[in-house]
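Just one protein chain is left out here, and the rest sit where they should.
Chain lettering (A, B and C) follows the sequence in which the chains are written, and residue indices restart at 1 in each chain.
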């Protein structure tokens, strides 16, 4: 029997990232070094995960759902920069996000900021709601 | 029925950020790039959140409460730099903060540090007390 | 009786790091400053920990187990760059990891990124699964 089939799923079905901010500026046009924020999602289980994101703002109603699939036994490093349906995430604008899935997943948040010649990085595990 | 009305609140009513330090120096006067610390707060529920902050110091009594409202289904990226009532947060001084709300919220802490020509960033989810 | 013998173990047997990315580039060849990602593991207990890592990717099956031992009352700062058996971790490629042990351990994740002349750092506690 395959080792990965036995791997049980891990994590929570609901995650929150309270920080969100995509700098509009980047000194580099290299895709790896353009300023970006990412939700790194792991689906360690053996069923595909249907994941929905909702984006919250300071001065307008939340936008969503954004729908993505994270296949079984796969990770997805989802850039908020790339979200487009129902609407792109504006640059230079504070936001927050709630990430929900139909199976347990794990979510970690990162920003790479290249508004200056050098890059700055930050990361944290998202908050696992019950 | 509106999707957001059904969104249940998420998080905890009490959060702690043990690190706090606003660098007094910044190489930039661009508001986005001035050295700052932020409490990013998400209120995903359908009731406004009355939020109070208390600031703790190394060598004097705590100061507070600072009162802010985070509207229902909104985020607020609150800069400690901007707190003024009952007293501003001094620069170049270690502090810590306790953040309490009357409904569940989620709190994430960040610092943007521009004491040098380049920026440095750090973030972490705050500690969710029961 | 020795103080350390009484130290009880602390942590969890299963941890997740959803972010993973080893930059292929480094401006420095100083081993301390080469771009790297690390799983910092503490085994505070009095029994050696048999630790296994599994690496997840976006577009292929997971790879593992990678086996390491963390001795009793020791820490190990394990660089993902150094993993080789069953296969090295490719550079410039998103991944995630699950870290399991037969005794409680604590895991913290860091990246030092030296793709530019200056270094960038990020860290977070890993997610402790039950």
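Everything below uses one rule, namely that a contact is a pair of C-beta atoms (placed from the backbone, for glycine too) under 8 Å apart; a residue touches a chain by one contact, two chains touch by 3 or more.
What you are looking at is a predicted structure, and each value in this text was computed from that prediction instead of being measured.
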| item | value |
| --- | --- |
| Touching residue (missing chain; options C:35, C:54, C:97 or C:124) | C:124 |
| Subunit C residues that touch the omitted chain in the full complex | 4, 7, 10-11, 32-33, 38, 40-42, 44, 73-77, 106-108, 110, 117-125, 128 |
| For subunit B, the residues touching the chain missing from this view | 14, 16-21, 23, 54, 56-59, 61-62, 65, 92, 94-96, 98, 109, 111, 113, 115-118, 120-127, 129 |
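The rule we apply is simple: only the chains that are shown with their structure count from here on.
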| item | value |
| --- | --- |
| Rotation angle (°) superposing Cα atoms of subunit A on subunit C, nearest 5 | 90 |
| Chain closest to the middle, measuring from C-alpha centroids that were averaged per chain | A |
| Same or different residue numbers at the subunit A/subunit B copy interface, by half rule | different |
| Label of the chain whose CA centroid is most distant from the centroid of subunit C | B |
| Chain centre separation in whole Å, for subunit C relative to subunit B (CA means) | 30 |
| Numbers and ranges of subunit B residues touching at least 2 other chains | 118, 120, 122, 124 |
